[in-house]
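Here is chain A:
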Amino acid sequence: MRTRRNLLFGLAALPILAACGGEAAPAAPAAKAEPTKAPAAPAPAAPTTAPAAAAAPTKAPEPTVAAKVLKVGLVTDVGKVDDKSFNESAWNGAKAGAAAIKGESKYVETRDPNDYKKNIQQFVSEKYDVIVTVGFLLGDATIEAAKANPTIKFIGVDQFQEKPVENLAGLIFEEDKAGFMVGVLSALVSKSGKVGAVLATDVVPPVWRFGEGFRAGVKFAKADADLQIVYHSDVGPEKTFDDPEWGKATALSMADKGVDVIFGAGGKTGNGALYGVAERKDKGVLAIGVDTDQYLTVPEAKAVLLSSGMKIIDQGVSDLIKAVSDGKFKGGNVNGKVGLAPFHDLDSKVSAEIKTKLETIRKDLDAGTLKTNVKPAKG
Partner candidate 1 sequence: MTVGGGSVLGIPPSSEGYVLEARGLTKRYGSVIANKEVQFGVRRGEIVALLGENGAGKTTLMNMLFGMTAPDAGSVLIDGGPVRLQSPRDALALGIGMVHQHFMLVPPFTVAENIALGVEPSRRGILDLSDLEAQITALGRRFGIDIDPRALVKDLSVGQQQRVEIIKALYRGARVLILDEPTAVLTPQEADDLFKVLRGLAHEGTGIVFISHKLREVLDVAHRIVVMRRGAVAGEVLPRDATPESLASLMVGRDVLLRVEKAPSVPGNPVIVVRELVVNDDRRVRAVDGVSLSVRTGEIVGVAGVQGNGQTELVEAITGLRATQSGSLHLGERDLTRATVRERTDAGLAHIPEDRQRHGLVLPFTVAQNMILNRYYRLPFSRWMVMQAKAMRDQARDLVGRFDVRPANPEARVGSLSGGNKQKVIIARELSRDVRALVASQPTRGVDVGSVVFIHGALIAARDAGAAVLLVSAELDELLAVSDRILVMFRGRIVGEVEAATATREEIGLLMAGGVGRVIVPATN
Partner candidate 2 sequence: MTQAVRARLIGGLIPSLAIVTALLIGGVIIWASGPRIDGPWFGIWFVVEAYQALIEGAFGSRAATIDTVLRMVPYVFTGLAVMVGFRGGMFNIGAEGQLAVGALASAWVGFTVTSLPLVIHLPLVLLTGCLAGAIWGGIAGLLKARTGAHEVITTIMLNYVGGQLAAYLLNGVLRDRSPLNVIAQTPKVAETARLPDLVPGLHSGVILVIGVAVLVWFVLWKTTTGFELRMVGINPDAASYAGVNVVRRMTWAMGVSGMLAGLAGAVQVAGVNYRSTLGFNVGYGFDSIAIALLGRNTVSGVVLSSILFAALRTGATKLQFRTQISTDIISVIQALVLLMIAADQIIRWIYRIGPAQTEADPVAASTAPVADSESGR
């Protein structure tokens, strides 16, 4: 599918390019970043040059005949589907899952917490087969919708199911374990004995579990470590995850006081911490990301990103969608995978000894012989 978006892009870039006094050739740089190219459009401002190439990332499926096409809908938490964080992960999973079963997928973004119910209803009324709701805060609305629509399968990301509903799978993660491993890693890698965590909020349990798991992990590995954990509790969910400047300032403030490993978690705010650490590259400060392998999603921090405390949402969502297609879907809680991301460029910073230790801890955590002792949520 060819798009006219480059036209819009051209319009948006026009004043800027004009302001630069033609220093930059309008077409070239834009074309480079353009994944899908239309043949030269008539609009003069449109920097469209290259012939149609790769398919768009949001490629709509070919309408297949006969066989019933499974329709997958996704409702984000407040925020955008491209947040480089859990919404994006879940959407990638939904796309992948839908593609794997030759279904189609669409999303609706939430901009007001009051709209959860309504946004889910959107897919219900369009008779979607699978509805993915992303985020802890959509829990109640998802349960309600699931009960009201027993024929539709629901996947609630980060939603712990107290009383299982047959057609609702809560994809949950033991963030405390991921946090614990991150904490252990941080404590062992730190040279100064000071480690810190910059977290978006303590009111959203997954983030809180990451933070408290981190705390437990650090203390487990090095009881005397100097530990700083800062939660950004601001006005409401729409801000607390979206304040990268604060995340960065906090991370820098920690780095200035000798903290040399910083764990940043929670949407843009957490990403801000990674950016902050990247600025202290010369001081040897290391960053640890969250949710996905942020080496890939926050390339600016590549040079300092030791690892990420991952909860593998996309695969979890995708697997559940496939399960629907295979008829193996079951309600209740489904544990997604958590773990450490690869060390990438900084592999040399982690000694074999540490790696072994981390592996042991992972096994112990899985086996239950080692407990993080983190409650499900801040009490």
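Odds and ends about this structure:
The criterion applied here is as follows: contacts are C-beta pairs under 8 Å (C-beta built on N, C-alpha and C of every residue); 3 or more make two chains touch, one makes a residue touch a chain; residues count from 1.
Inclusion criterion for the candidates: all candidates are chains of the complex that A comes from, given by their letters.
These numbers come from a predicted model, not from an experiment.
Candidates 1 or 2 all come from the same complex, and the one touching chain A there is 2.
Across the interface of their complex, candidate 2 is touched by residues 1-5, 7-8, 11, 38, 41, 58, 73, 80, 106-109, 111-115, 118-119, 121-123, 125-126, 136-137, 162, 203-205, 208, 233-239, 377-379 of chain A.
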